[in-house]
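Here the complex is missing a single protein chain, while all its other protein chains stay put.
Which chain is which? They are A and B, in the order written, and residues in each are numbered from 1.
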Amino acid sequence: MEFFIISMLNGLSYGLLLFMLSSGLTLIFSMMGVLNFAHASFYMVGAYFGHTLTGWIGFWPALVIAPLLVGACGALFELITLRKVHPFGHVPELLVTFGLSYVALELVQLVWGRTAVEFPPPEILRSSAFTLINHSVNGLSVVWGTATADACVAADAAIRVVCSPFPATRGFMMLVALLMLLSLWLLLTRTRIGLVIQAALTHPEMAESLGHNVPRVFMLVFGAGTGLAGLAGVIGGSTFVTEPAMAATVGSVIFVVVVVGGMGSLSGAFLASVLIGVIQTFAVAIDYSFLTLAKDMGWALSAATQDNSFAKLTLSQVAPILPYLFLVLILIFRPKGLLGTREG
Amino acid sequence: MAAVYKFKPYNVGRWIIWSAFAGILLMAPLVFTSNLSTTMLAQMGIAIIACLSYNMLLGQGGMLSFGHAVYTGLGSYMAIHALNAVSGGKLHIPVSVLPIVGGLSGMGFAVLLGWVTTRKSGTPFAMITLGVAELVFAMSLMFSEFFGGEAGVSGNRVAGEAFFGITYGPQIQVYYLIAAYTFVCVALMYAFTQTPLGRILNAVRDNPERVEFIGYNTQRVRYIAFIIAGFFAGIAGGLGALNFEIVTAEVVGAGRSGAYLLFTFLGGATFFFGPIIGAILMIIAFVLLSELTKAWLLYLGLIFLFMVMYAPGGIASLIMMNLRVAKFGKLRQIWTSYLGLGLTAFVMLAGAGAMIEMVYHLQLNSALGDTVKFMGATLNAKGLDSWFGCAFVMLTGLGLFELSRRQYMTEWGEIQTEIEKEIKRRETAV
Partner (left out) sequence: MSTTYALELKDVRKNFGKTEIIRGVNLAVEPGERVAVIGPNGAGKSTLFNLISGRFGPTSGDILLNGQRIQHKTPYEINRMGLARSFQITNIFPKLSVFENLRCAVLWSLGYKYTFFKFLSGLKDANERADQLLEMIRLDKKRDILAMNLTYAEQRALEIGVTIAGGADVILLDEPTAGMSKSETSRFIHLIKEVTVGKTLLTVEHDMGVVFGLADKIAVVVYGEVIAFDTPEAVRANAKVQEAYLGSSVADSQAGGH
């Protein structure tokens, strides 16, 4: 039971992290028609900036400053590169961000090296947010913070106690993501610029003819989107690992999220992020394979079937491809995406 | 009929070009005789087929794919399994036919995966190709019987019976096999551009909506083109399997797909021969440039960015633009500008390059001491004077380059106007 709860929360937190990234991507795509191939690179840069800034000024100031720096980099990139390519169409814009992903990776490796760097979370987040104690006699209980050592040890051999901690970093991730979600929602529904963005999400051509200072708006949107990615980077980098490969690991998943959720749909991105986050987190932890299922169900299998590598695959081994399988299925059965309203 | 200015090679020219191409393929290893050259030439042939098949999608069909390596890679895997079957006596086909096995596999996978992939176009299409590529790559780590796990699948191309004494043991024999396939594939892919489907594919690229209103199902057009491109991609993969005698998971990886995109675009997606240039550059970069400097991926990324911004038609378009200028006899006006541009760019890039090399040295090779050799000069990566010197060189170069560039732009603009006038004059004169 506690496995389910903790995994669910872990999955949610991962999904919310994915949403932080894919929301920025969706916003940029909707407002500007640009698919920012380098979005995950900004995530990585955010983590590295966070790492360095934490060393200089501490985690909490870094949490604020690093995303701003990343956003500034994004705005700068838009100014000197993307803007030049905008008149050529969407494909060159995509290609330019593609090129940026190479350059960003090389520059990061140049400055910080090719191996992972130490980016520990701040003191306050190093322990558990709460611990679920499953006592075979007393039942399920919650303890804030880390449970004490003797609470997790059974007094008697007959009693089973399982302590499942929920890391504070994960909890913080969810908190920041939810706060971001809330502010985004407020921005979109309560402010004027939010109204414009909402319109752009479903009718991008109209947004262009609205008479705003379009180049400046583009720069701001790109900067904001990449800033969000940077924020996700600070949190993700401190919770997981900060290394050059982090861009690649999360990069393709967020594209899947955006297609599965429906191009240009923020709520779709949210739904898809959470879905994929939860499913993957559960899958990674489950060692079930077709063989074990057959065993549990009491099915008799031939020797050949038992030897088959397909049958021996556990769910945890298959976990990495689940998002992409999801993508293919959505494309077959619901090409518009879960909540999509636009044809790509 | 009134004569109109055409910029097309005449039919005689066409024969010359193809013969020259065949000639180059035949003679190249006789001119570049070292082992390294032969290896590189062989790889270039493979890359040419791969990049041309990629451009069928990108340049001719307007379909940006981030996962073309899936089809070359899976072609490689099927070919090497077939090779092992031939070695084991279970399959009786000549080794020289194995690339066709690769081609058919590439085609088969394109039929399967392409149906899902071509349901969308434009940006969603690009993302789907990315997703499918990641799917296949992730699967390569799961199914080790087919993909060979970490070690990959190896084979021995000296298998079956020798054909007139040709065993494909020596690299040079493999090169000529590759050259033969390259010639045929290039010819076939060129022929495709002259067929109804090829032309409608171009129309789909230009205006997919209109195509529907002249009776064509654009999705079907894209799907068929995707399958044909998959066929040629598989052939390239099969040749690769024979050439390297080993196939590892990286052949379906994102790096390889990215390389196809990068270099096809660099060579020029808007002209048929552009990807050929790109393929040659790709092999030179991967084999030679990577040895020369550790910063080569950075340089590559920067060059690519530069090209997308200032020359989106690639090197091929630059050549063609200047050929047009030459045809009108205006090249001598501008060649001094080019000289100026080239020299100042060289100075600027030398300075920048030196600094980048020093940084890389500090990062990666500091154990080897502080000095870096760059273009004959010895620089001290930790010495302030080296840094100042390089920065100075770069900034001077930058300033001069900017001056040179402005001069060039004015002259280029003038020449273009003159050419336009000349074209109009010729049109109305007849």
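Note that contacts are C-beta pairs under 8 Å (C-beta built on N, C-alpha and C of every residue); 3 or more make two chains touch, one makes a residue touch a chain.
These figures come from a predicted structure and were not determined experimentally.
The undisplayed chain touches these shown chains across the complete complex, B. Considering B:Leu112, B:Ala151, B:Ala191 or B:Leu403, the position touching the chain not shown turns out to be B:Ala191 (whole complex). Set against the missing chain, the residues B:Arg220, B:Lys327 or B:Arg406 yield one that touches it, B:Arg220. For subunit B, the residues in touch with the chain missing from this view are 1-2, 4, 6, 191-192, 194-200, 202-203, 205-207, 209-217, 220-221, 224, 228, 427.
What we mean here is this: only the chains that are shown with their structure count from here on.
Subunit A and subunit B have CA centres that are 33 Å apart. In the complex of the two chains, the subunit A residues touching subunit B come out as 29, 35, 81, 84-85, 88, 90-92, 94-96, 98-100, 102-103, 105-107, 109-111, 113, 248, 252, 255-256, 258-259, 263, 309-310, 313, 317-318, 320-321, 323-325, 327-328, 331-332, 335, 344.
The touching residues of subunit B, counted against subunit A in their complex, run 62, 64, 116, 119-128, 130-132, 134-135, 138-139, 141-145, 254, 258, 261-262, 265, 295, 297-298, 300-302, 304-305, 308-309, 312, 359-360, 363.
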